[in-house]
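First the structure, in the form of structure tokens, and then the observations on it.
Complex shown without one protein chain; remaining protein chains in place.
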């Protein structure tokens, strides 16, 4: 993902801002890391460059 | 014209309400009369059942 | 020449009906998109024969339909074509609409808007009379991209506004209308003669006629009052 996406992304649960943590880059692209809600602290993983912003209870179905 | 039209018509110049004067009816239809602005007093004629709400300076071209 | 002089003559010579027939090819598709609900009040600007308003009465059960036209003969003809007492006609000018603020649910105009002497002001007037959420369906065949329409100005003494697609969108927004869609509606019904019959009186080439009708067709811009 491109970091500009952070300008409009928010936590799907409480709609607060997200912060990028543990980012790994390939050129300008963020290919791995976590998006962390500044309010509730929920962590959303970036898999293969694509942020997974499913609400946590829907994400759990995901085989790790 | 049907009198219900008066609910939404207004003076084209100052947008104030119009009042129906000297009305002649054919059943429920107003076939002649004048629509008079409650603010500026301008009179708009109803010709053959159709109100002429052109601004007066455009109406003047009309042969009487 | 005034709108009245020009178009009264069209009305008395029967051109109102000729336009209705040709414009219907594309107008009906635009009318079918309008979100007119039963009971709504619809205004048709430059109504000509008044066919558009009558169609919305029939298909969408519009509550009241009013046609405004600057040419008294147009309005009188239109009134003669219907007995429906929920349809009414008014002689008036695009420059100063005789309707109260927020009194209209939807405004329709086909092949007429560009005759407004101050189109920006007319858009403001439309935005004024529309209630919040009401739409303005503005359909024109005369516009910049339709190069085949440019010469029409030569045949008429009223100055016509020739905007392109973008200018329509910008002007709508400047008047405070949101732009909801813009589309070219092709005329798939007009008969286009076979290649052998070209040039005709009106068309040098068949390709030009195909482009005019099947590709450019009618430009529709839809605005929504905030």
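The chains carry the letters A, B and C, assigned in the order they are written, with residues numbered from 1 in each.
Here is the rule we use: a contact is a pair of C-beta atoms (placed from the backbone, for glycine too) under 8 Å apart; a residue touches a chain by one contact, two chains touch by 3 or more.
Just so it is clear, the model here is predicted, and its values are computed rather than measured.
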Chains in view that touch the one left out, judged over the entire complex: A, C
Touch criterion as defined above, residue of C:15, C:86, C:169 or C:206 at the omitted chain: C:169
Touch with the omitted chain, as defined above, among C:3, C:19, C:34 or C:110: C:34
On chain C, residues whose C-beta touches the chain left out of the figure: 32-35, 37, 132-133, 135, 169, 173, 178-183, 222, 224, 226
Chain A residues that touch the omitted chain in the full complex: 1-2, 4-5, 7-13, 15, 17, 28-29, 44, 47-55, 58, 61-62
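Everything that follows uses one rule, which is that only the chains that are shown with their structure count from here on.
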Between chain A and chain C, centroid-to-centroid distance (C-alpha), Å: 50
For chain B paired with chain C, centre-to-centre distance based on mean C-alpha positions, whole Å: 25
Inter-chain centre distance, chain A versus chain B - centres from mean C-alpha coordinates, in Å: 65
Where chain A touches two or more other chains at once, by residue number: none
